[in-house]
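One chain of protein is taken out of this complex; the other chains stay put.
Up next is chain A:
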Amino acid sequence: MQRHLISAADLTRDDAVLILDTAEEMARVADRPIKKLPTLRGRTIVNLFFEDSTRTRISFEAAEKRLSADVINFTAKGSSVSKGESLKDTAQTLEAMGVDAVVIRHGASGAPYRLATSGWIDAAVINAGDGTHQHPTQALLDAFTMRRRLVGRDAGLGQDLSGKRITVVGDVLHSRVARSNVDLLHTLGAEVTLVAPPTLVPVGVETWPCEVSYDLDSTLPKSDAVMMLRVQRERMNAAFFPTEREYSRRYGLDGDRMAKMPEHAIVMHPGPMVRGMEITAEVADSERCTVVEQVANGVSIRMAVLYLLLGGNEPAVTHARTNEEK
């Protein structure tokens, strides 16, 4: 595995399966009375958030603390960044304080890649979401959730998602979650179908390893998991679709549509949900919806990623790193 985690596309099938397996072990820690491992004791991780994202930051923070890392939270608002400091200077300042890893969320696509490859800093870089590019830990936690639900918690160990049919619905154009998921799910052997109005599908999508459909109803019966993406209301002001109501009618998931899915199929959402827009309350609160599970799994996945990137040969997890750097 690489020293950084920038894109889901950088992960090999074996990398990804190892992360999922490691996350299962990390999940067991959460069942203990003392939810803490000493693995990253003495290591310092900064959560460098240039965009508001309470959920993702808290998830990383929980993962870091469970691994006993020292955690620094840096949010751009009210910091030197708002006074014009560059990304490079911010990163170098933090590294000078002795940071081993930088978890970065940034509004500009490619900012984590620049941080990892420009020679500005030596620390490991973990992408916590960049612009409309990638959000690899989200894709990993989604895959983890799918494997548990569709393959099985124990039966899934060592397995990928071969043959599983995953449908991703919504604003693909502006979604880093969709891009990451297409890359990772393809790597794991799943068949991905994107469903969206044509305005919300990027030009160039034809080279992605997935199918594209404009019709949700015909796709649902062929889905093992349906992932609904958040659709921001302001999109309709840019003529991506006429009205909120029309979007909901054509691409929203309600109880009737959910009934068209196979019985075993699950409904996923990366959150935050816009109830009444892409998903109705009935679906969001149903047994088949894994939103809350995804949040819990996010902590396990982030523990696994941090451990594998930073933990070296510490014995907290039984697997040794064998993959060569890509």
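Just so we're on the same page, a residue touches a chain if its C-beta (ideal position, glycine included) is under 8 Å from a C-beta of that chain, and two chains touch if they have at least 3 such contacts; residues count from 1.
Convention: contacts and distances are computed from a predicted model.
A.B. asks: For the chain that is missing from this picture, which UniProt protein name fits: "Dihydroorotase", "Beta-ketoacyl-[acyl-carrier-protein] synthase family protein", "Putative integral membrane protein" or "Glutamyl-tRNA(Gln) amidotransferase subunit A"?
C.D. replies: Going by UniProt, the chain not displayed is called "Dihydroorotase".
A.B. asks: Which residue, A:Thr132, A:Thr167 or A:Ser248, contacts the hidden chain when the whole complex is considered?
C.D. replies: In the complete complex, the chain left out is touched by residue A:Thr132.
A.B. asks: With respect to the chain omitted from the figure, which of A:Phe74, A:Trp208, A:Phe241 or A:Tyr307 is a touching residue?
C.D. replies: Considering the complete complex, A:Trp208 is the one touching the chain left out.
A.B. asks: On chain A, where is the contact patch with the chain that was removed from view?
C.D. replies: Output for chain A: 86-88, 106-111, 113-114, 117-118, 130-134, 176, 179, 202-208.
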